[in-house]
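Sharing a structure below in structure tokens format, with a few things to ask.
Every protein chain but one is kept in place in this view of the complex.
Labels for the chains are A, B and C, by order of writing; each one numbers its residues from 1.
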Amino acid sequence: MTKNKKINIAVIGASGYTGSDLVRLGLRHPNITFQYLVAKTHAGKSVEAVFPHLGGYGLPDMVDLSAVEWDKVDAVFCGLPHATAHEIIATIPERIKVIDMSADFRLRDPKAYAQWYGGTHNATDLLKTAVYGLSEHYREQLKTARLVACPGCYPTAALMALLPALKSGCIQAEDIIIDAKSGVSGAGRAPKQMTLAAEAGEGLSPYAVTKHRHAPEIEQELGVVAGRDDIIVNFTPHLVPMTRGELVTCYVKLAEGKSADDLRTAMGGFYADKPFVRVLEQGAIPSTQHVRGSNNCLITVFADRIKGRAIIISTLDNLVKGSAGQALQNFNLMFGLAETTGLQQVAMFP
Amino acid sequence: MTKNKKINIAVIGASGYTGSDLVRLGLRHPNITFQYLVAKTHAGKSVEAVFPHLGGYGLPDMVDLSAVEWDKVDAVFCGLPHATAHEIIATIPERIKVIDMSADFRLRDPKAYAQWYGGTHNATDLLKTAVYGLSEHYREQLKTARLVACPGCYPTAALMALLPALKSGCIQAEDIIIDAKSGVSGAGRAPKQMTLAAEAGEGLSPYAVTKHRHAPEIEQELGVVAGRDDIIVNFTPHLVPMTRGELVTCYVKLAEGKSADDLRTAMGGFYADKPFVRVLEQGAIPSTQHVRGSNNCLITVFADRIKGRAIIISTLDNLVKGSAGQALQNFNLMFGLAETTGLQQVAMFP
Amino acid sequence: MTKNKKINIAVIGASGYTGSDLVRLGLRHPNITFQYLVAKTHAGKSVEAVFPHLGGYGLPDMVDLSAVEWDKVDAVFCGLPHATAHEIIATIPERIKVIDMSADFRLRDPKAYAQWYGGTHNATDLLKTAVYGLSEHYREQLKTARLVACPGCYPTAALMALLPALKSGCIQAEDIIIDAKSGVSGAGRAPKQMTLAAEAGEGLSPYAVTKHRHAPEIEQELGVVAGRDDIIVNFTPHLVPMTRGELVTCYVKLAEGKSADDLRTAMGGFYADKPFVRVLEQGAIPSTQHVRGSNNCLITVFADRIKGRAIIISTLDNLVKGSAGQALQNFNLMFGLAETTGLQQVAMFP
Partner (left out) sequence: MTKNKKINIAVIGASGYTGSDLVRLGLRHPNITFQYLVAKTHAGKSVEAVFPHLGGYGLPDMVDLSAVEWDKVDAVFCGLPHATAHEIIATIPERIKVIDMSADFRLRDPKAYAQWYGGTHNATDLLKTAVYGLSEHYREQLKTARLVACPGCYPTAALMALLPALKSGCIQAEDIIIDAKSGVSGAGRAPKQMTLAAEAGEGLSPYAVTKHRHAPEIEQELGVVAGRDDIIVNFTPHLVPMTRGELVTCYVKLAEGKSADDLRTAMGGFYADKPFVRVLEQGAIPSTQHVRGSNNCLITVFADRIKGRAIIISTLDNLVKGSAGQALQNFNLMFGLAETTGLQQVAMFP
């Protein structure tokens, strides 16, 4: 497409953190025009009333979904809660490309969806067409996709570390342990006791141990690469008293005859031409601070002191590469734009 | 009373931060037996289910108010929301002493209550008997009180600084400016968007500018000391990304002929025999960290660079001296116990 | 100048937060080429070794000042500590424009410098030529300046609120009280006990009460507008447990016959054509979160409950509008570029 073509966007679920970070990024994307910001409770309000930091940019007021005239829209970003998302996406004209940031189209198997999300999936035909939006790993399919299911923030961090490791044959698929840490914005803007500043602001809390919905998503994608459907991982999330940031520390078994150096080399090779990912040199350790606000993902590989094992650490900003940023990256791929368009924010440190 | 006598306590509103901090302190008070922990939504739950940090101490389960047998109770601590509080307190047998940590009996004038709290006060007879529980300033009245209205956290911090200053004749009652800063626990445990960790955890927010309910409370008490009913102060609160702690920076005019040194001396004199308050030496600056978790209040006085003015800074822990601790201090006075009983926690730093 | 012309930059003092934030912003400035990143202790290191978040952008390694070939440089940003700054700036060829983010050229009176900074100013000739870089207020002078003294972060926040208020005749110059709050990054990257996370991370600390060096700077600029040299303000800074952000709550006396509404209108008028500043509508309250990472400044005006007084609140990001961002804004003005070039980052919330 032409470099300056404007694409008309509707954001559905614009009053959450994912929606607002998409707007933050999209305001600096040369091809994006925000046509509709759709919100339910906040319909009728100015953006500034809901998100004061977005005031002054001439954005349209928040509207109810019923106000959207679809012929004015080229693409939809959807940041709704699960279950609601697929019901609404099913009603969007097929001409319009959809980038879904919810969980509804991530699990390919409707039975798995029912098991982990506790409800029937009522858009199984659409589900078959959805492309899993882990940009670096589904690049070709994304270019022609109509419906993209953006990965969860944890799965993005974990799979960026594990997929190329497994694909390269350097690690085993057994006994993969993912100790995951997330900032509080990952829990969303709906007030909950657990994420009050007084509760979460000065302490560390493991949660959803053995029960988090991001585990089956990780297992599904590892299974695709390994050609197996029986992979079970340990995924243990922890809530960290910081606003943004996600970091996974993965404990893996090296494949027979492979070393951590082999693994680092393979990973470096895989990501050499991917603009947002850097595999760090031996001994370097990434922190969430090093990616805050950016679409970057930093990865490092260590040989474990336990023989035959390795540690892979991966970090990203949960609202950017873990959500709105990756959604925009997928949008770029779907519309034939340069992958980095509108995503060149340098990480903000301190 | 005898030193080891046990006093049976009911805490009404035990599922809030004020209630739980009262239990934290009361567990180490030699005269307290927790007979009832009353909560509405959480009735029927173990304490541990609501407050994991209070597990293992043999506390009774939370119960509904209807389960309380009043003849088993000697004193009630009430941590209910305003409006609810006075309705319930009105039903408590008169034999039982009541320490109210809510706002309902703080303003002596029912019209002021109606204006600032937006409802009619239905216990005006009781209101006439209530003693304002600023322990150091109402010590004698507290010894014989049946109903005590514990001050708000901000008024405690502000009045500890301003009352003796005004009483001593060292400052004027005009143009008193109170720039107040509070940690997030002051906003309570009910989930609100403004106090989510993602919103309040990494930023400073002024709020309720010119509209905060603690302003008339401060003005009332300054008026008592000044013998006037027309005092208006500037009270501007700010939400600070910390769990506990309150600090007020007061900007005042010195009285004709008085210096900041006079003021410091007068304040030091007033608090010399008060165990929880320390007026710091010239140049020393207190922080909220220096009082965290304790019932202490630290105060300092500076000469302003603007001629004829002074700065008074006062800090305390909003949940302790600003609420549950002062309630316990009042309890001690009411029951003839040593004022410091159960309140000797040293501040926790770092 | 032509829109795409590249300007060669040297950053002196590139290893501090001010320097690194300038690089973060400058990397997205279409006219900037970073020719030299000058640091003392870190000379010889890669940028990534000092600031991991700046890795991968092809920046030059850090070098010692002695390595700079001045004929390759068009402009210098200086982020050195005070005293060091003016000594070094005095050695830079006059052809090169200098944007100084240090304190050395802020106070026009060398005696004031000696009094507050404790040393002799050895570049008093240069001092006479320096333009005070409060962009919105010295716009015309900045366009032709060779040496710009960027204001301190606190003076920027305070003067953005107070200068147009005073200029408009709506407030008096007497008894101005500035209660200031800053995030910890304002204290710089040199390790100090007071800014350790364990000390400053969970508490509020007033500091430098009546002694902060930003007071005379504020007084100087208020004096310029008022045409007086005897203005004394109360400036009381507080360290807040957040990384970035600055907010000043100013307590002022309205001029005879003027109201807070007059003041708000006057301020709104002054800033109507200034792209980074917004005067909020009546009742709106800004937070540091609403400007984080951006070059924006938000201001609000309230009528005080005390008759004849008003409250002005101003907030900005101390490292951006309070330092590196404003430096870049001045650079744009000095080189005839659009004022907003490279500074269009939307604030990052949450």
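FYI, contacts are C-beta pairs under 8 Å (C-beta built on N, C-alpha and C of every residue); 3 or more make two chains touch, one makes a residue touch a chain.
In this text the structure is predicted, and so the values were computed from the model without any measurement.
Annotation: of A:46, A:122, A:234 or A:259, A:234 touches the absent chain (contact as defined above).
Within the complete assembly, B:28 is the residue of B:28, B:192 or B:211 that touches the hidden chain.
Not every partner is drawn; the one left out touches chain A at residues 175, 177, 179, 181, 198-199, 202-207, 209-210, 215, 232-234, 236, 238, 240-243, 245, 247, 249, 251, 285-289, 292, 302-307, 309, 311, 313, 350.
Although one chain is hidden here, its contacts on chain B can still be listed: residues 17, 20, 24, 27-28, 51-57, 185, 202, 243-244, 278, 284, 286-287, 289-294, 296, 298, 319, 344-350.
Listed here are the chain C residues that touch the chain not shown: 17, 183-185, 187, 189, 191-193, 195-202, 241-243.
The working rule: only the chains that are shown with their structure count from here on.
With every chain reduced to the mean of its CA atoms, the largest distance from chain B is reached by A. Interface note: chain B and chain C, two copies of one sequence, contact each other through mostly matching residue numbers (shared numbers exceed half of all numbers used). Chain B has its Cα centroid 45 Å from the Cα centroid of chain A. Mean C-alpha positions place chain A and chain C at a centre distance of 36 Å. Work out the mean CA point of chain B and of chain C, and you get 39 Å between them.
Under the contact definition stated at the top, the residues of chain B that touch 2 or more other chains are 198-199, 202, 241-243.
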